[in-house]
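Please read the structure below before turning to the comments.
Here's a slice of the assembly, chains where they normally sit.
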């Protein structure tokens, strides 16, 4: 099939959906690839590296599949039969509705099911790992204390206390990274399975008695907490947050605003010089005071809410992204390397957000209904 | 009683040796070791030979023959089979 | 032959048995030990033939030839997997021979009380060893149901039989050696052997055989008292004691007690107890078994999984790696893309334990090598080595590439139980012929294996 790779649009987005390596792999399977000029530059892949890999630079007339790292504008996908990428179907469903109007099938990585087999195309997981790593680095770099313990002739520095709230893919990686740096790390999550996972990284799990059932939903995701449960949770977290030198939050609920975990009261009670890295900035943030995309100082406490975490290690992030894309393309490739019209595969079925101009996914429709 | 003192002394000492000789045996060796010591207990073959050598009647000859044959199976089969089992403890040759 | 010289030669034979037995208990020397013991036996037989006043060589010769042929054929032909059965048969023959010797002695007539007592003991132990071993053989061979077989009131029945056997033996002595009592003793005791072993589960059979072996050693020793042969006294006592120790070691390795095994009546095979399905039997291994498999391997591929992380066993694993590489074993790690619970989970742990990056292999790279791998050591991994992903298109993990550990010569799996992993499905790997299960917390288990590797 004819595949086109879009350039990222946001200023901080540096990833690219296909790397030269993956272009080569796809070309070997019979696909033809074109790429918007400069799409890979920020990720360390200049145009000529794509040309070497057999891709053409610039948009070609007939495109079967457009791949992208961000929701594209409608004009970018015109005439394409399908679009594959991070399309933010649950965060920006109205934009998606508009895109669907173009008639192309919209394949959103966000909707890939969380089955074992689907992991090979699970962009959310692959990018969240990197985001977690970067969140920990951000916290370490911005903290006015070093993470490891240090015994020197000028006295002993105790290890910094790092607290990770939300122990999903990103949270676990943040825990692992903070532990690597030598901090004294604890983690928290509302899913019951998380405790063992946190401990499997050598960190300790904070148990907050929120007198509620395990908040696991299907597919490894969490569900929202009832209001009184939430307040009990915040009360339980207070002491831990206030004592920490670095707090990293990564809690999220698909299709919902990020849960509130760090209140303004907590921030003011923290030690000046401490740092909060809000990894859930793109869905509003887990911290009351965080301003997505900015780093502010509140009462001496640095509150960073970056939007570009996975994009920071752009080269590695693109490698993983491209491999996910390539694996996904394998799923929708029919005979003669053509785009298969109808695929009987649960991964493809579940991740299809729109088809033939219609939004086909119940979750998106549910969100739209909720918004409307 | 007196005449038993010597064999009992010998028996006690041999038992001590038996107890001491086996201390920490890896389980993989349990079967070979059992098989080997079983072959040793085939020492009853001596008794069988003596008994068979003394036989006079037909019945006792048959019994004697059976005794020697069974003891021999025990001894010969026992040592051979132990050896076969132990062949695995040679270092495997390079396969690649 | 000069009887004194014969005495010294017998002593040498006994010494050979001792040294042989000693060497048999360590993997490196076991083979030579067996050969020494066999040499000892040869010496003893030759001395006996030369020394004693043999009336008819024919009977003896016939017995020796027939026995040798049968012995050689049995030892050669039997499959490696049928070894325990074979040992049972051989042991039974040994016991049978003891009993027969006693009967023949008795037939020769004119015995003192002391001889009669020993004869009675020989008959008792010999007969029970014979029938017990044969039942054990039948169970192991699958001729009789492996599961415990018993009848209500078994205990009392056995007690009664034992009392009857004892009584018959006493009458035999008291009667001054009446042949009929001897046969009675044989019959009753033989029956006891059958009914006593039938209720014991198939997996416990090795213990039973070992125990009977120890008993037959004592019988031989008893015979030594009769014919005043120190060679018999020593060898018998040696085997009796060594066999007893071995029995207790085996029982301990199964986490049982001897009484439990022999008189537990309805003892269930522990191996089978864990399987959730009676047909699939997982082979339970001890740290020592695993250590030997690893220590004598040329190449080992370690497959870490979530269990390694849960147990925080990365340091223990590293330690094991070191003790193996010190022995010249080639150790590599196969990292499955989704092992653990987060991307790179295994990387974090192994880096913490300072495992060399060069030793880490990706799925594609290592899968080619499994057929040439001696041992695949699976530590707390489950889904990522589940062959169902290849074989069963309806399985929830169908289509996921897995690590083909089942293609290695031997697979060792370290986990706490047979319970499933993240995907919640059973793993046929655990029930393969070439799989050994070490049921343990990974950290604890690996530490024990490391300790055992040092002794292997």
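Going in written order, the chains are labelled A, B and C, and every chain counts its residues from 1.
Just so we're on the same page, a residue touches a chain if its C-beta (ideal position, glycine included) is under 8 Å from a C-beta of that chain, and two chains touch if they have at least 3 such contacts.
Given the structure is predicted, the values throughout are model-derived calculations rather than measurements.
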Number of copies per protein chain type, counted over the whole file: A x2, B x2, C x2
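Going forward, only the chains that are shown with their structure count from here on.
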Inter-centroid spacing, chain C versus chain B (mean Cα positions, whole Å): 16
Whole-Å gap separating chain A and chain C, where each centre is the average of the chain's CA atoms: 55
Chain A-chain B separation of Cα centroids, rounded to whole Å: 71
Chain C, residues touching no fewer than two other chains: none
For chain B, residues contacting two or more additional chains: none
Interfacial residue positions of chain A with respect to chain C in the complex: 115-117, 119-120, 125-126, 129, 169, 172-173, 176, 180, 196-197, 199-202
Residue ranges of chain C in contact with chain B within the complex: 14, 17-18, 20-22, 24-28, 30-31, 33-35, 37-38, 40-41, 44-45, 48-49, 52-57, 59-60, 62-64, 66-68, 70-72, 74-76, 78, 80, 83-84, 86-87, 90-91, 93-94, 96-98, 100-101, 103-105, 107-108, 206, 209-210, 213, 216-217, 219-221, 223-225, 227-246, 249-250, 253, 285-286, 288-289, 291-293, 296-298, 372, 374, 452, 455-456
Of chain C, residues touching chain A in the complex: 306, 309-310, 312, 337-338, 340-345, 348, 351-352, 383, 396-400, 422-423
